[in-house]
Structure formats: C-alpha cells, structure tokens
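For this view, one protein chain was removed and the others were kept in their places.
To keep things simple, chains are lettered A, B and C as they appear, and every chain counts its residues starting from 1.
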Amino acid sequence: MDTDAAQVVHYSNYFKFFEKVEEEFYRYLGFTFNDIVSKGLWFPRVEAFCQYKKPAKFNDLLEIELTVEELKEKSVKYCFKVYNKESATLLAEGHVIVVAADKQTGKATSIPEDILEKLKPFCK
Amino acid sequence: MDTDAAQVVHYSNYFKFFEKVEEEFYRYLGFTFNDIVSKGLWFPRVEAFCQYKKPAKFNDLLEIELTVEELKEKSVKYCFKVYNKESATLLAEGHVIVVAADKQTGKATSIPEDILEKLKPFCK
Amino acid sequence: MDTDAAQVVHYSNYFKFFEKVEEEFYRYLGFTFNDIVSKGLWFPRVEAFCQYKKPAKFNDLLEIELTVEELKEKSVKYCFKVYNKESATLLAEGHVIVVAADKQTGKATSIPEDILEKLKPFCK
Partner (left out) sequence: MDTDAAQVVHYSNYFKFFEKVEEEFYRYLGFTFNDIVSKGLWFPRVEAFCQYKKPAKFNDLLEIELTVEELKEKSVKYCFKVYNKESATLLAEGHVIVVAADKQTGKATSIPEDILEKLKPFCK
C-alpha cells in the first residue's frame, strides 16, 4: 500500500516513515506523544524536507537512521537517512523540524525540561 | 497516490472515497461533521464492506453514487456504487453503517432530529 | 498518522493493517507478492469487510490474528481479528477475499500448487 502505479514507494510516504521513526525514538526514550499532550503541549512540524536518491520498491526492507541534528529551547531538528537494508544503499535523506507548542494558544513554547534532558545525549 | 504497485487503485482507498462522498452529501444537506461534533456527538462507522468487480487505474475518472439504504433511530446505512465515468462500468459497490454516538460516553444515541429530517427524503 | 480528527484510528486503515498481516503471513510461509507476480499472476481483493466494535486510539498497541477461513481453487478468504494487545479487547473483525488472477487477461485462475500447499495447513 506504500507503493504507487510507478511501482516505487510514493514520495509522501517517506514522511510517514519519518514519523514512525520519531515515535519509536520517543518510545525508546520512555515517553509518547500522549505524555506530551498530557502536559498541555503538542509537537507540530514546522518544516519537512526529503531528497530522493534511489527508489524503494515493493517488499524492500528499509532501515531508517534518526539523528538529533539541532536542539533548541523550543524546537528540535531530526535528520533521517533511509537505507535499503539488504544492499546498504542510501535511498533518501531528509529532516523535520518539530516545535513545542501550547495546545490552547498554539504558540511556540519551551520543550519540557525532562524531555530536553532525554534528547540531549543524542545531539551531536 | 491512490494506486499501488499492481497499478490499480489500492482496495483500502475505496473506503476513503466512500467517506469523501458521505462528507459531500452532508455538505449538500447543509451540515458538516463539525456540526455533529458541536452537538456532543460523533458518527463512527460500525461496519464497512466493499465488493470489487473491476480495477480502477491511474487517471480514471470515477463517479460515486450514494444511497441512503436504511435509516434507523441511531444508525444509517449508506450504499455506494463506484463507476468508471467514461465507460459507465460499475467497478465496485459497498456500504458503511454509521452510528450516532455520544462523544463522552461512546454509547450509541439518537441521530439529532434535524439531521434525521434531512436524511429522510433520500431513504428509499 | 493512522488516527483522524475524531482521535481514533481511521476506519479505512484497518484494511491497510489487514494487508500488512497478509504480507507478513506470506513472508512467514516463505514467499512474497513479488513471487506471485513473477508467475504472471496477481492477487486482487474481490471483497473486503470490517465490523468495528471499539475504537483504537493513538499509541494503542494492536495485535491482529489472521485465519484462513476458506480455501478454494481460485480464491482464499482471510479473517482478521484486531485486538488491543494490552487489554486483550477485541476492537474489530473482518475479512478479505483474495483471488488469483492472470496479470495479462485479468481473469481468475488457479492458485499455484506450491502456494496452495503452504496455505492448506492453516485452513480450519
């Protein structure tokens, strides 16, 4: 279902893959989007980017690497590299910038201290 | 983006088409899902079904017919027929059963009177 | 990304989950959709059905059970039960009927013998 009539993974789906990886990363760090919501916050994306180098095809096993590229008071930039796991070829790379925002006002706000602490060790 | 590597519309997308048609129907009747939500309700699906007769391909223009098949106090059954508009061929047909539910308790409840009145003329 | 504004998993996504499970099942049996395609066949769905009992929410861990309900010469019916893994609650159940079809003519054809043999032990 991730492929299209050109028989390659549809370009919009890489952004879904990025989100899956981000979710898994949070789970690994010991929290989920729900915990963020329960603090009256949410983490909208303010920017998304992807460069496509080689197509992924049906049944390709993909491995996606996440790095914390930039950690600011109110935002975090995640970079992603998508590899074909079998051939170790780089298929695509991109980033998303996520902002902590107040659920009521919609305004950018500080990333909660405990989450910041968990992210710091992963920042280059 | 609706097609897959088999170069036909992915079977799950017909259910997205059904929802689009349902939304357009509500818009035509003069209300939206937002109006339902503002009454403290939502309209979850309790059943969905589709039979696929012929594949839809990239760039096919589809025409979808909605009929109100069954109108009960708490639920409505919509039937859908998906045609290739150019050839007038029936590609798929199916239904969804939508229930009025209380947003807080999640329990089935009566469809609001004004919405019921708007639906009645379309019921066979 | 599987949820919608009603904050539950969108009903069309269950059909994507069904397909994921079907793919994993084929992988478990030792073949993929690619192997089917290389035999000049494809496996279109001719029917899909789902009953929704309780909503799945963001971050719920789902477990999906596949059973081979009916195995005919040219078609196979898979049944699916979707559970919330933590609470062991049944959230939804449904089925798809898959037909073996000739990629050129589009006509229904016999399921290849070796695939049939692999499916048989799972049929009740």
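Quick note on the criterion: contacts are C-beta pairs under 8 Å (C-beta built on N, C-alpha and C of every residue); 3 or more make two chains touch, one makes a residue touch a chain.
Just so we're clear, the structure is a prediction, and the values are computed from it rather than from any experiment.
Trainee: Looking at the full complex, which residue from C:3, C:32, C:51 or C:84 touches the chain that isn't shown here?
Mentor: Counting the whole complex, the residue in contact with the absent chain is C:3.
Trainee: Looking beyond the chains shown, say which of A:38, A:51 or A:87 touches the absent one.
Mentor: A:51
Trainee: Which subunit C residues would touch the chain omitted from the figure, given the whole complex?
Mentor: 1, 3-5, 7-8, 10, 12, 57-58
Trainee: Can you list where subunit A touches the absent chain?
Mentor: Against the left-out chain, subunit A lists 5-6, 8, 11-13, 15-16, 19, 33, 42, 44-53, 55, 96, 106.
Trainee: Touching the hidden chain in the full complex, which residues of subunit B are there? Just list them.
Mentor: Interface with the chain not displayed, on the subunit B side: 1, 16, 19, 32-34, 58-59.
To be clear about the criterion, only the chains that are shown with their structure count from here on.
Trainee: Would you kindly tell me how far, in whole Å, the mean C-alpha position of subunit B lies from that of subunit A?
Mentor: Here subunit A and subunit B have centroids separated by 33 Å.
Trainee: Could you please state the distance in Å, as a whole number, between where the Cα atoms of subunit B are centred and where those of subunit C are centred?
Mentor: The mean C-alpha positions of subunit B and subunit C differ by 22 Å.
Trainee: Roughly how many whole angstrom separate the Cα centroids of subunit A and subunit C?
Mentor: Their C-alpha centroids are separated by 28 Å.
Trainee: Hunt down the residues of subunit B that sit against at least two other chains at once, touch-wise.
Mentor: Those would be 5, 12.
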